[in-house]
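What follows is a short report on a single structure.
One chain of protein is taken out of this complex; the other chains stay put.
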Amino acid sequence: MERLKDYFLPESASTFASDTDGLFMFINISGGLLLLGITIALIWFSWKYKRRREDEVTPVIRHSTILEVTWTVIPLVLILFVFAWGFRGWATMRNAPADAYEVYVTGLSFGWQFTYPNGVISGTELVVPAGRPVRLIMQSRDVIHSFFVPDFRIKQDLMPNRYTTAWFEAPEPGEHVIFCTEFCGSGHSAMLGKVKVVPVAEFETWLTAEKAKTEGDLPLAELGRNVFNQQGCMACHSVDGSAGIGPTFKGLAGSQRSFTDGSSATADDNYLRESILRSNAKVVAGFAPAMPSYQGVLSDRQVDALIAFIKEQQ
Amino acid sequence: MSHTDSMSANAHVQHHFVDSEQQFDSAKLGMWLFLVTEVLFFGGLFVAYIVYRAWNPELFTLAATQLDTVMGGINTLVLIGSSLTMALAIRYAQLNDAKKSFWMLGATIAAALVFMVIKYFEYTHKFHLGIFPGEAYTFTGIDHPKAHIFFSIYYMMTGLHGIHVLIGIGLIGWLMVKTKRGAFSAEYYTPVEITGLYWHLVDLIWIFLFPLLYLID
Amino acid sequence: MTNTTKPVAIREFPVEEFPETHYLNATKGLKSWMLTLDHKRIGLMYLASVIFFFFVGGLLALALRLELWEPAQNFMDAETYNRVFTLHGAVMIFLFIIPSIPAALGNIFLPVMLGAKDVAFPRLNLASFYIYLGGAMFTLYSMAHGGIDTGWTFYTPYSTNSGSAVISMTFGVFIMGFSSILTGVNFITTVHKMRAPGQTWGKLPLFVWSLYATGVIQVLATPVLAITLLLLIMERTLGIGIFDPALGGDPVLFQHFFWFYSHPAVYIMIVPGFGIISELISTFSRKVIFGYWAVALSSLAIAFIGFLVWGHHMFTSGQSELSTVVFSFLTFFVGLPTGIKIMNWVATMYRGSIWLATPMLYAIEFLFLFTIGGLTGIMLGALSVDIHLHDTYYVVAHFHYVMMGGTVFAFLGGLHYWWPKFTGKMYNETLAKIASVILFIGFNMTFLPQFVMGSQGMPRRYFGYLEQFQTLHQYSTVGSWILGVGFLLVAYYLIVSLVKGAKAPSNPWGGRSLEWMTSSPMPAHNFEHVPVVIHGPYDHHQPIAEFRMGIDAPHHDTTHA
Partner (left out) sequence: MSGHHIIPMKFLLGTAGALFVLTALTVAVHYIHIPAPFNIIVAIGIAVLKASLVAMFFMGLFWDKKINTIALMLSVVFFVLMVGVTMLDTMFRDKPFGIYDKAPAPPATTSAAP
């Protein structure tokens, strides 16, 4: 049974995962038994009562109240039980402990952004302390997305017009994938993220270090690298020349770009700026218009920094 | 008013019906079922209306002031009157009085046209103010961020209702032509009857639209 | 070649005595088909159309599966993939499965089973066919003009922003809605008003009962789809702001509107299938159906409860917690009437005289597959579990088990069952059985792995996926090829049967309902004389001659009419 469960379900890495798994297995088993019963009856009857002669007559059995009641009441009991169990598990998921650590989540086509109470922003990677409940306050910047971490058994849609919430507590350090499970466009299946559960102390250090990266008078290109990492650009753009969802930044600046509409341009500063802020104005040939718009998201200084960073990648 | 001998092969009985009674009953049930779909079709809009009203009661009170109660009221009376004439048209058809039936149908169309003309004035007045459906909405007289939604709902509801009125005018016009040609009689007046049902439903819907849109306070 | 015409103990029309003219050759020429008011011809045209669209949808599915052979891009890019799965879903749902059983098989057989000459409104019936074709044209148009990539659910705000042919597609679906409504209106009226003498409610074949329940859903639910799509079109053209959050609207409200139709619609898809299964099980067990009223009324119960559970598609959508709980609770109750049906069917087989002919094979496969599909529906109704499984391949597997394993297998069963009746030809029984088994295997191979993938967390509508799922995806893809082979085989022997199949007798399976009492193919007006019904449609213990009252004894007729 355990083996079966391990095969069916991903690692259970949150406090409520095992409850969900229990119900999952319960329905599987009771449903499986029902199915088995029906299948056996089907096969047995087909064999036992196979037509042997052409003029066979059959008994007239029109109904049986006892039977009808039986096969109404047994399922009724089962479904009430299943409902109650599912409800209990779900109620736990809906009620975050009061002391939960809060992180803001923004979904955008096609990436995730996690904002911490101290202002640190992390793109695509949600770093959380182990053994502490974390409450996510989520919102989408454009269409509906859905935040799904299979290992935690949680899922919640992100709406463009209001906040939705979810919470989890991961007891052990580890890494878990985040999927977007509400169809949101060409980059839907690439809208991946990662939850990184780290020990509490490590989490604190990480948070302070990230904070430092965005402050002070860092050289532009260096700030650019931080923004590149934090905003999640690296989810789609590489700096080593390999193409991802978007073109690589290596050798980009100054090169000749051709677009899906047949036109072309040189990748100068203005072009880079436009590509970042209104990314779908010109779509590079060979790519889908999958990049989110960063208009209103990045400050001028951050854009300048990104351009400086891109220019360094030759 | 029992129908004549059920086996009499009346010309209007289609081959697959046993008698005209069956044909009449079927047509009527069919029409009622169609009206059921109409109720749910408009029902969707009413859901949108109710949900938004429950969310923004203050908006609906504000916005309703832009609707002309007098015009709406007159239109209500006009439609009720047209329902009466429609019912009378059926009655005269049943009584074999094609002439009166014809005039009653005419009166129904006349009322429907009055209704549409009044609607036309209501609409143009609003357009003049910049009250358009959806994004084209430019009116500034209502201080509410969702004012355009009220008017979108208003235009959808009254617009679809108006389309139904237009369709009704077409159908009744067609009935007038047939009546003139003497197609209907006490034996056979099914089209008049079921068009009547349709027309009353159009009235019915307006009976709800009027207080819900115009009379909010 | 045929071996199904076994010597039967019951007396029936000898093939040689069949009238020379029947509905297929009563009138000739293209025009006589295009303008026909004969429900059988309209049904046949529907049948051809839905089969055509099934193949279109099936080919799209094969393309999908091929693309998913590899985790990364294979032969189409993400945008194409999204268009393909949307079209696959939309074509299968709106062009194939919704009209499939009612408008095609139902149209052909409902009046015959009632002993009527036609449906109540033959002109509306023809109109509904052309409306359907018109809607289909819009769908094809949107396919050609940029396609549409929203998924068949058209969720806002994606559908209000997406640059694809959303308007032409939704408009097509809007139009097809009316065709569905007209069919529903027509069938309900026909059942109420057109029954032959003696054909009481208690003697209606269960297929008729199921079409009746379906008609009720069609009439009550489809208008809401129409208004939903109209609002969506308005949202796109005028920006009315009801559903689009950018304009102050509420996207979750759209989901309510959509599922208010689309959940009941899944019962529009399956309930007619239930009806077919009732016919098959009784006929091939040569036994009166067990629990006639339970089976008949449970269709209505499903229709009713089915209207109250739509929110189970929205457990993670951010709808209120109160409604989530209510919807989950009610969802399970659909399982009860459905379970009653399943159990009654199994009980009907008990002590029957079971003939495993092709239709019966499909019926048994249906019972197995649909039970899996239904029980996994229960899984999805359970709140905490659905949070995990929502929008994963588990859901994809669930709905293919109920729609493909349920409805399509029932449809195939019905197609084979009535094929001799409406074409007048027998098909090759051996090939048919082989094909049925191939389909069964291919089907399970395609969709069983998807349950596993889904539980492991593989989201649906994913063009690319994590490497760990590749093996299971590949099983699934291979399965889809087996399905393809199976369907090609079906197409092959059915076409052969049309061309050179043996003449079908009037009652090859020993059925008891009225359609078996007339010649194959039926005469243009179904019966030479108005039938008189004295026994229930499953009374296999009554002498067959008594089922032919009024039909083959001309002196009976008018006195009873």
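First chain written, first letter: the chains are A, B and C, and each begins at residue 1.
Following the convention adopted for this analysis, contacts are C-beta pairs under 8 Å (C-beta built on N, C-alpha and C of every residue); 3 or more make two chains touch, one makes a residue touch a chain.
Remember, predicted model here, so these are calculated numbers, not experimental data.
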| item | value |
| --- | --- |
| Selected from B:116, B:160, B:183 or B:197 as touching the chain missing from the view | B:197 |
| Full-complex contact with the absent chain, from A:8, A:26, A:104 or A:259 | A:104 |
| Residue among A:15, A:39, A:72 or A:92 touching the omitted chain | A:92 |
| Candidate in contact with the missing chain, chosen from C:233, C:326, C:448 or C:489 | C:326 |
| Hidden partner chain, touching residue among A:30, A:165, A:238 or A:293 | A:165 |
| Contact set of subunit C toward the excluded chain (per top definition) | 192, 216, 220, 224, 250, 252-253, 256, 260, 307-308, 310-311, 318-323, 325-326 |
| Footprint left on subunit B by the chain that the document does not show | 1-3, 21, 24-25, 28-29, 32-33, 35-37, 39-40, 43-44, 46-47, 50-51, 54-55, 69, 73, 76-77, 80-81, 83-84, 86-88, 90-91, 94-95, 196-197, 200-201, 203-204, 207-208, 210-212, 215, 217 |
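We take it that only the chains that are shown with their structure count from here on.
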| item | value |
| --- | --- |
| Where subunit A and subunit B are represented by their mean Cα positions, the distance between them in whole Å | 49 |
| Mean-CA-position distance for subunit C and subunit A (Å) | 34 |
| Residue numbers of subunit A (touch at least two other chains) | none |
| Residue numbers of subunit C (touch at least two other chains) | 249-250 |
| Subunit B-facing residues of subunit C, complex | 116-122, 124, 181, 184-186, 188-190, 192-194, 219-224, 226-228, 231, 234-235, 238-242, 247-250, 253, 256-257, 525, 561 |
| List of subunit B residues in touch with subunit C within their complex | 7, 14-18, 22, 25-27, 29-30, 33-34, 36-45, 47-48, 51-52, 133-136, 145-146, 148-149, 152-153, 155-156 |
| Residues of subunit C touching subunit A in the complex | 6-9, 77-79, 82, 149-151, 155, 157-158, 161-162, 245-246, 249-252, 285-288, 290-294, 316-318, 321, 324-325, 328-329, 332-333, 335-336, 339-340, 342-344, 346-347, 349-356, 364, 367-368, 371-372, 375-376, 378-379, 381-388, 390-392, 452, 455-457, 459-466, 540-541 |
